[in-house]
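Below you'll find the structure, written out as structure tokens, and then a few comments.
Just one protein chain is left out here, and the rest sit where they should.
Order of writing sets the chain letters: A and B. Residues in each chain are counted from 1.
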Amino acid sequence: MTAAPAEPVIRIAGITKSFGSHQVLKGIDLAVGKGEVVAIIGPSGSGKTTLLRCINFLEEYDGGSVRIDGVEVGYKDTADGRRRRSDRELARIRVEAAMVFQQFNLFPHLTAAQNVMLGLVKSRGKSKGEARQIAEKWLTRVGLAAKFDALPSQLSGGQQQRVGITRAVAMEPKVLLLDEITSALDPELVGEVLAVVQELAAEGRTMILVTHEMAFAREVADRVVFTDQGRIVIDAPPATVFDDQPNERLRSFLSRFAAFHRPR
Amino acid sequence: MALFFQTLPFLLDGLLTTLLVSVSVVVLSLAIGIPLGCMLVFGPLWARLPIRLYADFVRGVPILVLLYFVYYGLPVIAVNLPSLPAAVVALTAFKTAQIIEIARGAFQSIPVDQMEAAKSIGLTLPDRFVHVLAPQAVRRFLPPFVNSVVDTVKGSSLVSLLGVVDLMLSLQQVIGRTHIALPLYGIGALMYFAINFPLSALSRRLEKRFI
């Protein structure tokens, strides 16, 4: 809860990223310790998604470094400089930072259980039988015991996203990355998904989540990071961030979340 | 009615040739077109460019002109094909371009999100292809492909213009002898319909199911 532990699971140091001439990340530093939950908030276009995607190298960062458990994610240093990792190496590293997507991105041709099993079999080397057991255990936990063999098209948005979370967490990654995972959902379905995330947080999983659900961020996060224009402006415990915040930009950002506007 | 039974064996022979041509063309063009289609999507520029040019060239010219070209034009460069192989070559050249396009469309209609999801559970490129991309591409490929088989069967009738005795030409020959045109064309139309309608219906079912 206090300072980041000595041995961070994720260490991001000075990463930069440009799209064309537009620099989206302007040197980001962030360390996330084992078991920590970090919520990233910030205005639209401030680079939250880009930052998250750099962590598992879905986006290639230009400068700086991202390490998972000490291993540089996208590049390796060789005698003749920095080289992009091979597809095989990337695959091995990426499982350690499994991502849950805003639009779920379930494989439409696979059932709920098969969606979860695919990575277990192909990346974690489990047998089909083992993978099935793990998938069933997890799907049962998130309340989808009756839906093992349903195709994504037969599931509600909330159910699909619970499969999405399961697909990621069943890999037992070192960190879970969640990018606005409830913002494509109807309001009445948000709760069931957040409940799952909350439970995962409670059992000590390391997570980085981008969210616009301020009340949720306050409740679940150990630290809240506020990004603005490609920089981290504030990195502090929720109480500090949400209450009596002196930073003008953060105050004006937070004031847009009506639900959060409660008199104290 | 008597006439019908007299001519039927002759027409069935023609029908057999129609089927032979159609099946050869479909099989050959799948065998050539799918690898080329994959290369058009995933290959390096030097491979994509000629494939793109080929597909665009062939699809800009009527099939009939391609047929004439192969049958009458190629002998000039000492490629002297009898009418049946010439017909198959020309129709295959056309069909291959179609298959390339359908395959390209199938791959490109799969959102990048799918690849990202596959990457984030640690799948390597071959696994992403086999378990995520290919199964979805096949589903998108099948409906337009089956539908295009109908076009192939229909287009195969053009081989009659090179003198290949397919269903179309055997109809013409029977009509030439009997001078009973309309009923025989009707019978011929029904025979084509009997092959094509189930394929069209299948294509629609696949489309409902997969797309």
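To be clear about the criterion, a contact is a pair of C-beta atoms (placed from the backbone, for glycine too) under 8 Å apart; a residue touches a chain by one contact, two chains touch by 3 or more.
As a working rule, contacts and distances are computed from a predicted model.
Missing chain, UniProt protein name, picked from "Vinylacetyl-CoA delta-isomerase", "Isoquinoline 1-oxidoreductase, beta subunit", "Probable septum site-determining protein MinC" or "Amino acid ABC transporter membrane protein 1 (PAAT family)": "Amino acid ABC transporter membrane protein 1 (PAAT family)".
The absent chain, not drawn in this view, touches the displayed chains B throughout the complex. Of the listed residues B:A55, B:L84, B:M115 or B:V150, the one in contact with the hidden chain in the full complex is B:V150. Contact with the chain that does not appear here is found for just one residue of B:A2, B:L45 or B:A78, B:A78.
Of the listed residues B:L8, B:V65 or B:I211, the one in contact with the hidden chain in the full complex is B:V65. Subunit B meets the missing chain through residues 56-57, 60-65, 68-69, 72-73, 75-78, 150, 153-158, 160-161, 168, 171-172, 175, 179-182, 184-186, 188-189, 192-193, 196-197, 200.
Rule of thumb we're sticking to: only the chains that are shown with their structure count from here on.
For this pair, subunit A with subunit B, the centres built from the Cα atoms lie 47 Å apart.
Residue ranges on subunit A touching subunit B, taken from their complex, read 56, 58, 87-88, 90-92, 94-95, 97-99, 101, 103, 105-109, 118-119, 122-124, 167-168, 171, 177.
The touching residues of subunit B, counted against subunit A in their complex, run 113-114, 116-125, 127, 131-132, 135-136, 139.
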